[in-house]
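In this view, the complex is presented without one of its protein chains, the others remaining in place.
The block that comes next holds subunit A.
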Amino acid sequence: MLNIIVCVKAVPDPNDADKLKIDPVTKSLPRSDISLVINPLDSHALEAALEIKRNDDAHITILCMGPPPAGNIVKECLALGADKGILLSDPAFAGADAFATAYTLAKAIEKNGAVDLIFCGMASSDGATEWVGPEIATFLNMPVVTMVNEIVENAGDEWIVKADYEHGYRKVKIKLPAVLTVTRNLNQPKALSFSGILKARKKEIITWDLKDLGVPVENVGLKGSPTIVTEMTRLESRREVEILEGSLQEKVDRLIKILKNSGVVNV
């Protein structure tokens, strides 16, 4: 049986992005109740695991670090077909950068036991660092391929995958156990089903805090983060805009004049 871990992040709902703007006066982020959704790329990571499970004997564990409401995201993953959920939640974990996040996730993976494959989205929509997957791999001394867009062969413990590369792709052979970070081109995540939601009720979600992981408090969260944010500034606009007036066709004609005057288009 393949033991698969999918690392999932609960991210602010992009529809609430407006609430997440630097306050011009305090120069910090306003605290507000922003709803959380599954990081879109992580749903492709989960789908990659589910695809394996459809054809093979596999057990899928969802691993998510976040505040208690992130438990809903774990539940959603169980309803989509994962077998078990682990929520890493502790005030001490807050403020973690990619390094401290990867460290904490790696410790939880070690505690959880045998693992053959770890899937992560290639990046998160709010941090977008792309570092967590490969850093987990380093902490667990596993090989990694980042930005996987196709699984070519997955028989046995040597897989062949394709990954994004400049103007083309990279074909890579990787020995399991391994970490793969995935792009949105890998697959098409499926929608929640009612029966999935029913089945998820019986599935287990474990919550682990700092004590459960047994790691020193100075290794996690803000304290365990080598990088810190020191300053936030709001950018002021730099251009004086002219809004074109008139009917649609008048605007079209005026725009074509502007294009001509730019000297770089042949119209």
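Just so it is clear, a contact is a pair of C-beta atoms (placed from the backbone, for glycine too) under 8 Å apart; a residue touches a chain by one contact, two chains touch by 3 or more; residues count from 1.
Everything that follows uses one rule, which is that contacts and distances are computed from a predicted model.
Engineer: Not counting the visible chains, the remaining one has a UniProt entry; which protein name from "Aspartyl/glutamyl-tRNA(Asn/Gln) amidotransferase subunit C", "Electron transfer flavoprotein subunit alpha/FixB family protein", "Catalase-related peroxidase" or "Amino acid/amide ABC transporter membrane protein 1, HAAT family" does it give?
Structural biologist: For the chain missing from the view, the UniProt record says "Electron transfer flavoprotein subunit alpha/FixB family protein".
Engineer: Of the residues A:55, A:195 or A:249, which one touches the chain left out of the display?
Structural biologist: The one listed residue touching the chain not shown is A:249.
Engineer: Of the listed residues A:61, A:187 or A:225, which contacts the missing chain in the full complex?
Structural biologist: A:225
Engineer: Just to verify: which one of A:72, A:138 or A:154 makes contact with the chain not shown?
Structural biologist: Result: among the candidates, A:138 touches the missing chain.
Engineer: Could you tell which one of A:123, A:182 or A:215 touches the chain left off the display?
Structural biologist: Of the candidates A:123, A:182 or A:215, A:123 is in touch with the missing chain.
Engineer: Even though one chain is hidden, which residues of subunit A still touch it in the full complex?
Structural biologist: Counting over the whole complex, subunit A touches the hidden chain at residues 20-22, 29, 40, 97-99, 102, 123, 128-135, 137-139, 142-147, 160, 163-175, 178, 183-185, 225-235, 237-244, 248-249, 251-253, 255-256, 258-259, 262-267.
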